[in-house]
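Omission of a single protein chain aside, the complex is shown with its protein chains in their original locations.
Lettered A, B and C in written order, each chain numbered from 1.
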Amino acid sequence: MSCQSSEELNELLLEAKHYTKYGTVADYIPALKKANPHDLSAAIYYPDGTCLSAGDIQQKMTLQSISKVLTLALALMDCGEESVFHKVGYEPTGDPFHSILKLELNNPSKPLNPMINAGALAVTHMIKGKNIEERFQRILHFVHELTGNSKITYSQEVAKSEFETSFINRSLCYYMKQDGIITEDVEELICLYTKQCAIELDCFDLARIGVVFAMDGVEPMTGKRLLPADIARLCKTFMVTCGMYNASGEFASKVGIPAKSGVSGGIMGAVPNRLGIGVFGPALDHKGNSIAGVKLLEMLSKKYSWSMF
Amino acid sequence: MSCQSSEELNELLLEAKHYTKYGTVADYIPALKKANPHDLSAAIYYPDGTCLSAGDIQQKMTLQSISKVLTLALALMDCGEESVFHKVGYEPTGDPFHSILKLELNNPSKPLNPMINAGALAVTHMIKGKNIEERFQRILHFVHELTGNSKITYSQEVAKSEFETSFINRSLCYYMKQDGIITEDVEELICLYTKQCAIELDCFDLARIGVVFAMDGVEPMTGKRLLPADIARLCKTFMVTCGMYNASGEFASKVGIPAKSGVSGGIMGAVPNRLGIGVFGPALDHKGNSIAGVKLLEMLSKKYSWSMF
Amino acid sequence: MSCQSSEELNELLLEAKHYTKYGTVADYIPALKKANPHDLSAAIYYPDGTCLSAGDIQQKMTLQSISKVLTLALALMDCGEESVFHKVGYEPTGDPFHSILKLELNNPSKPLNPMINAGALAVTHMIKGKNIEERFQRILHFVHELTGNSKITYSQEVAKSEFETSFINRSLCYYMKQDGIITEDVEELICLYTKQCAIELDCFDLARIGVVFAMDGVEPMTGKRLLPADIARLCKTFMVTCGMYNASGEFASKVGIPAKSGVSGGIMGAVPNRLGIGVFGPALDHKGNSIAGVKLLEMLSKKYSWSMF
Partner (left out) sequence: MSCQSSEELNELLLEAKHYTKYGTVADYIPALKKANPHDLSAAIYYPDGTCLSAGDIQQKMTLQSISKVLTLALALMDCGEESVFHKVGYEPTGDPFHSILKLELNNPSKPLNPMINAGALAVTHMIKGKNIEERFQRILHFVHELTGNSKITYSQEVAKSEFETSFINRSLCYYMKQDGIITEDVEELICLYTKQCAIELDCFDLARIGVVFAMDGVEPMTGKRLLPADIARLCKTFMVTCGMYNASGEFASKVGIPAKSGVSGGIMGAVPNRLGIGVFGPALDHKGNSIAGVKLLEMLSKKYSWSMF
């Protein structure tokens, strides 16, 4: 059984919305502070093109950590699995996303997985292109393909705000530069990374990205393959084991779908072979996930048996 | 398509067997050192009762960490999800299974998940019974039910050997006793825990346990429900995110099935709705998983499309 | 210039006493909770036998961590410097006294110094004797010699209370047992260790111990050498670098004398070639040192130029 109508979706959304009051908007990136903590919107996209939505679906958000899945896919297409995992590990971690501990404790140092900041920076470092601009255009183009929406661009304000305050990310980069994981100029990499994080879209777009992953890399309406099946599946594996920061285990237990969240409050989910879902709710729990967004996904998963487990 | 015959299974097993030479038998538990590093055997059990096998299927092994899944299931039946996860977390960790770091670093201290030693000890602590003996008999009885084999008992030699050398486990217990996670006598808990680890069975038995988890808790031949579906599914979630020690992420990427390994060289796997599998290969890789066993599962998963992802 | 009279000492003590209100009595050892947080007493002992005192000098306290210096001296006499430092390091640490982190992070594992709990347990393990009782009598006898007070004994109540609640110490012991640092029965070692911590004396006694260290091992009135000069000096080195828990650096900067504190609120200090001092003030700061005791020593050091630096 599937969620059949936007009304059904809206009913659950209204219930989940009560949880927004227990969360807080991310404040470590100045430009994110402006979000309204009470917002909550969601869109579901089925392979047959049906689309349901609830909440103020016009609301835009920046990709933030959700971009980590897309750059991982791109880096895998650019460099192959072996090269990518020569520089970054496969393993989930109980540490917070911006932790630097393991870089010092593990020797030789290698970020544990591509979904924590250190790993994502190492992955973006591997994306090919003549220069930062070309590399960013490749990422953006990939987003256009995945969403079918070529109007998507990035928020210069958010990118600038993050660029100016990304001290921990620079700290992670220099630590990895010492160990040869990163070889390019750190300021350039941070510039590219903050732009990828600042790509701006809405729940519809996220749901369309989700359905491509759900269908193992094929855009279901056009039948066009946007990424190889094995790469899509590898990405979904990381979404399950590390997609929701250090709450991934609990999310796998309670929701059980591949998903990736960002500190903007976005969540992109993929229910294998069934649907893609995009959620936006900027009030976050203390681990950095949309507090009402997670609740909504939990209710949907229970009601419509989405869990893979 | 399924693996149709023991011959097919045997062919892959012979290929995987080449990898035994790159592993070493666990040496930190004296009684495990006697194992032959070149052994490799496997059994597959289908819901229709068909059973395939390859290698010296008579070989017995002790459950070791595989028992962590079974005690988790039992504790969940005894105490409920909320109580259990009040004392142990849901999150995978990049640390080795016997690590104590996080108990000091996380405050209040709580083992990150039930598949690392600290978490498994906290889980066994929650299993109900008048005394150690009764609690152990309940675990053993649960193994009898899951395997349909009431002859299974435990190796007194292995239990004794582990009891005498379980210093890190005692260290973990006392640390948790300080924080109120464990309240019973540590020597008694270690006695119970080493017995559960020393339960002795073979690949057939493991495969039959696997099929029960694969069928969400129902023994497929008898149709008898041995554990509630939600508990079976929760256990499978942990098997995916943390079942293969700190190689769980790589195993999820390359094999993609819920599985749990033990330092004896056993692996119990569950391919949802399709089959259970038991593998025994005592030569371990440096993270503590059967090196040839993992290889065999990787080949099987690729050939017969077992991955959930 | 020296502190010439008990009146002078008392004046400073009354000033220091104001700080007792900012501290709290140790609560992790049940028997210590009974102490009056407003108590503060001190005694100074000069090599010529002059003794000054202030406060309620009858007040008794247990040695707690102060005993670590005495067992270090005894172990060095029993086993020699090389053997002792084969099992324990020379280095101060920024970690709290009961931390277990470094035992896992440093490989091979060895407690960083003899003044943290792990190191002190390893040192007590090295004290010779047929059995626990004989080893304890040797420690007690050493205290009798150092203080010239053969009536000193231990508080059975405190020893019992600590024995029953020493979970972290047991955790540290078992971790070290795994690494071969400790080889004896852990319960026996904890029994011995909690007794040494429960030896009960007053400020006079502490001051007399201090003067022996100040005089490089010679009891100044009798001229009797109680420990070799090089051992006395080694002990004073550790008192400077690690004697005041993870506030030793600040204490060295502000007071500058070899000193060792205990969570009972005692501090034993040795001003080289000049005097010994004993202080008792059970209200502790957050690092475990007597808050008013440290203040008193700071005032005395400033006024009478005690600092070695």
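Heads up, the rule we're going with is that a contact is a pair of C-beta atoms (placed from the backbone, for glycine too) under 8 Å apart; a residue touches a chain by one contact, two chains touch by 3 or more.
Computed from a predicted model, the values in this text were never measured in an experiment.
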Visible chains in contact with the missing one: A, C
Listed residues A:N131, A:Q156 or A:Q178, member touching the removed chain: A:Q178
Among C:K87, C:R208 or C:K236, residue touching the chain not depicted: C:K236
Absent-chain contact - pick from C:E11, C:E145 or C:E250: C:E250
Residue of A:M77, A:I100, A:C191 or A:M299 in touch with the missing chain, whole complex considered: A:I100
In subunit A, positions touching the absent partner: 99-101, 103-105, 167-168, 170-175, 177-178, 186
Residues belonging to subunit C that touch the chain removed from view: 89-95, 102, 112-113, 233-234, 236-238, 240-242, 246-250, 252-253, 256, 258, 272, 307-309
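One rule holds for everything that comes next: only the chains that are shown with their structure count from here on.
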Shortest contact path, subunit A to subunit C, counted in steps: 2
Residue-number overlap at the subunit B/subunit C interface, same or different (half cut): same
Copy-to-copy rotation for subunit A and subunit B - C-alpha atoms, rounded to a multiple of 5°: 180
Approximate Å spacing (C-alpha centroids) for the pair subunit A, subunit C: 54
CA centroid of subunit A to CA centroid of subunit B, Å: 32
Distance between chain centroids, defined by C-alpha means - subunit B, subunit C (Å): 47
Two or more partner chains touched - positions in subunit B: none
